[in-house]
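This part shows chain A:
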Amino acid sequence: MNYFYPVNLIVFGFLLTALLGLISSWVDRKVTAMVQYRVGPPLLQPLVDIVKLLGKETLVPAGASRGAFLLAPLVGLAGVVASSTVLWGNLLRPSTSFAGDWIVILYLLTVPSLGIILGGFASRNPLASLGASREMKLVLSYELPFVLAMLVPVIRSGGSIRLGDILSSQFANGANAGSLSGIIALVVAVLCIQAKLALVPFDAPEAETEIVSGPLIEYSGAALAVYRLAKNMLLFVLPFFLGIMFLGGFRLHGIEILWSVLKFVGVLALITVIRNTNPRVRIDQATRFFWGPVAILGAAAVVLALLGL
Partner candidate 1 sequence: MTREEVIADLQSRFGDDIVELVDKSHNRVYMEINPRAITWVGTYIFRDLHARFNIASATDMPHHMEILYHFTIEDIDLMVNVRVKLPKDAPKIHSLASAIWALDWIEREMHELLGIEFIGHPDPRRLLLPDSWPEGVYPLRQDYREWDKTAVRDRGV
Partner candidate 2 sequence: MSMTLKALLKSPWVFHLSTGSCNNCDIEVLDCLTPRFDVERFGILLAGSIRHSDVLLVTGSCNRMSVERLKKLYDQVPKPCLVVGIGTCAGSRGVFIDSYNCPVPLDHIIPVDVYIPGCPPKPEAIIAGVVKLIQKVGNG
């Protein structure tokens, strides 16, 4: 019996991604601390946060739809685990890559945002509804430039929507970020990832000072732990995906491991530095930004890729 699929799902898709996600969250907090000229939290801090949350009681507000309230975090987690499984499968055994898995990853990566929206609307709290509606507007605006940016590696690898082909064409021709269209698409993709992770400058859905942590306002205990775990895992999966698409993938033999780690930490540090040096933008400014300049840049990258640059 082929044991690869369940092992891939549980060990690589869930456990390893959770571990690496917690470490990525620590890297993010440590870099933030260094930018602010202070010492940050210890290495195990994100894990301790999740363990602590598992020990608190889970309060469901009266009148909230109980099923949706408690299932929404699991929906988010399932989306992240599934997309991570497909990505690790590509890396470990390229033969498991199938035609169309690029499309699968793109739609699985929208599921965590849907989990937050579902949870926010199930909370029976006006601030949560406000945060969830802002998250919906943000998703509607950044999905277009994200897909356009992700089209560039597809075009450059000869029109194949199989991640294995994209990786092998990068091994043959050099990383996608080396070309003009690739670098523009990388910039667009990094901006879209800031919005996907709901990080400053695009964290209007979870704006702390304004709407008191937005859609997650009524969550406590184990449900909040699952949300935080899903967010940390997404913080790992998105730079991972970006590395596979634009930076030539991650080879895990010998000295290449160091180069892979540096590529990953580089993207993560870029996300963190953008997070620390920018103010928060309003939701209408964010949607105008993504539908305007960013979408135009994405379209320009696609055109340049079609022209062969």
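For anyone wondering why these and not others, all candidates are chains of the complex that A comes from, given by their letters.
Quick notes on this structure:
Just so it is clear, a contact is a pair of C-beta atoms (placed from the backbone, for glycine too) under 8 Å apart; a residue touches a chain by one contact, two chains touch by 3 or more; residues count from 1.
Not measured: the values here are computed from a predicted model.
Contact annotation for this complex: of the listed candidates 1 or 2, chain A touches only 2. Those residues of chain A that touch candidate 2 in the complex are listed here as 29, 33, 36-42, 45, 48-49, 51-52, 54-59, 208, 212-213, 216-221, 224.
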